[in-house]
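Note that this complex is displayed minus one protein chain, with the remaining chains in position.
Here is chain A:
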Amino acid sequence: MFESLQDGLSSALKSLSGQGKLTEANMREGLKLVERSLLEADVSFEVARYFMKNVTEKAVGETVLKSLKPQQQVVGIVYQELCDLMGPVDHSLHLKGKNDVTVLMLCGLQGAGKTTTVGKLGKMLKAGQRNPLLVAADLQRPAAIDQLHVLGEQLGLPVYSDREEKDPVKVCNAAIKEAKKLGADVVILDTAGRLHIDEELMGQLERIDKQCSPEQIYLTVDAMTGQDAVNSAKAFNDALEIDGVIMTKLDGDARGGAALSVKHVTGVPIKFMGTGEKLEALEPFHPDRMAQRILGQGDILTLFETAQKEFDQEQMLAQEEKLKKGEFTLDDFRKQMSMIAKPGLMQKMMGMMPGMGQMREAMNDFDESEMKGLFGIIDSMTPAEKANTKLIDQSRRRRIAAGAGCEPHQVNELIKQYDAMAQVMTAMAGKGMRDRMKMMGELQGGLAQGGTLGKQKQHTGKRLSNAQKKNMRKARQEALKKKRKKR
C-alpha cells in the first residue's frame, strides 16, 4: 500500500509531464491507483467504478498544467469530484416551531451507534434551547432501555419508555402524545438495530414511519463498514425514504469510504459525524475533510504548496524580499489581484484546496469589469501615492476617482481592502506553509464576511441571490461540458 496516493501517482504519471493534454491513455495507470485507493478506503466497487468513469471524463482533454505535477493535477480533479459527490451539506434538522412537536427517527444496523447518537442529538438540541424527549423504541436488545435512561439522566433530558409494551410502534405513538403533555418540542426515536433483509423488522420500521410520520429519518452508518454499505443503505432508503445520514465512529482510523457509497445510493445529505464516545462528540459533516480522509492525508497539503508556486517564481522571490521588509505596495496588490483573476487556473486550484471552495465561489462571481475598475483606480494614482496610500487625502481621492471614472468612496474602499491584504501578506512573509494556510483562511473569511469585495458588488447593484449564483454556476458548468465535448 502506498503511504500516500501521491507517491504512487508520481511514478505512474511520470510520462505525463511534457505532454499537452491529459488523455485516457496517459492517465490510465494513475487512475488505476486512484481506484485502488478508493477500494482500500472501502468505497463500494460499483461506486468506485462509476466515480472513476466520471473523473476520467472530466480530466480527459484538460491541459497539462505547467507548474502542477500531473499527479497533483489528477488528485486535484479527484478531490474536487469527491467533494462534489459528498456534498452539498445540509446540517439543519428541519425543526418545526417550538409550539409544535418535531419527530426525528434514527435507524440502522445493529451496533451502528444509534443510541449514543440519540444522546448526542439530544445534547445538541438542548444546547440550542430546545426540549427534546428521548424515546426508547429498542425493545429488542437486552438493557437497551436502561442504556437510554442512563444517557437521559446524564444529560438531564426526559426519556420515554414502557417496559411492558412489546410493540415499538405503540411505544412511539404513546411517546409523541406524552411529548405534548411534557411540553417537549422534539421527539427522538431510538429504534432497535436490525438487518436490512429482516422483512418483519423492516415492516415494523415502516409502520412507525407511517403512524408517527417523523419529520426526519436518519440512517446511522458505521464508518468502518465495507462493501455491504450500499446494500443496507439502499434497503433502508427504499423502505423509509431517509432524509439524512449520520456517520459514526469517525474518531478511529477507518478511511470511511462508506460515506461515498451511502451518499451515492441514497442521494441524501450526510448530516453529522460522530467523533468520540462522549456525548458532545457530534460534528457537522464536511465533504472536503472526508475527501481528504478517503484519499489519504498529505496529498492536499502538497497540492497547496504547489498552488503557491503557481505564482511566478521570480516575482514571488522579489515579493518575498519586499514583504520581509514590511513592504507591500498597491502595485504589488494589483499584481496579486490580477494573478488571482487569471481565468481558469487559479479557480481550479482553489477548488483543489481544502476550505477554499468559498473563495472560489467568490471569484466565480467576480466580474471582469469590476476588476478593471479596481485596476483603473490604481492606475490613476501617482507612484508616490501607490507607495504610500496615507498621502491620499480628500482632494487626491477626488482626482483619482475622476481619473478612474468612479466615486471617491470606491477609492477609499479599495485602499481599505488593500490595507487588509497588506497586513496579511507582510505577516505571511517568512512563515511556514501551515501558518500561511491558516492566514489564507482568515483572509478568505474576512473577505467573505462583508469584506470590501462584497460591498463593492453592492454598489454596482449586482449582488446575486443564492439561487442566481447557483444558476450561473450551472450554466458555467454546462458551457464547460460543451467545450470539452467539442475537443
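Worth a mention:
In this section, a contact is a pair of C-beta atoms (placed from the backbone, for glycine too) under 8 Å apart; a residue touches a chain by one contact, two chains touch by 3 or more; residues count from 1.
Keep this in mind: contacts and distances are computed from a predicted model.
For the chain of the complex excluded from view, the name given in UniProt is "Signal recognition particle receptor FtsY" [choices: "Sulfite reductase, dissimilatory-type beta subunit", "Ion-translocating oxidoreductase complex subunit B", "Signal recognition particle receptor FtsY" or "ABC transporter ATP-binding protein"].
Only one of the listed residues, A:Glu164, A:Glu200, A:Asp253 or A:Asp393, touches the absent chain: A:Asp253.
For the options A:Ser232, A:Thr266 or A:Gln410, the residue in contact with the chain missing from this view is A:Ser232.
Only one residue from A:Val150, A:Leu182, A:Ala239 or A:Met371 touches the chain missing from this view: A:Val150. Seen from chain A, the chain kept out of the figure touches residues 36, 39-42, 44-46, 49, 109-113, 140-144, 146-151, 154, 195-197, 222-229, 231-232, 249, 251-255, 257-258, 277.
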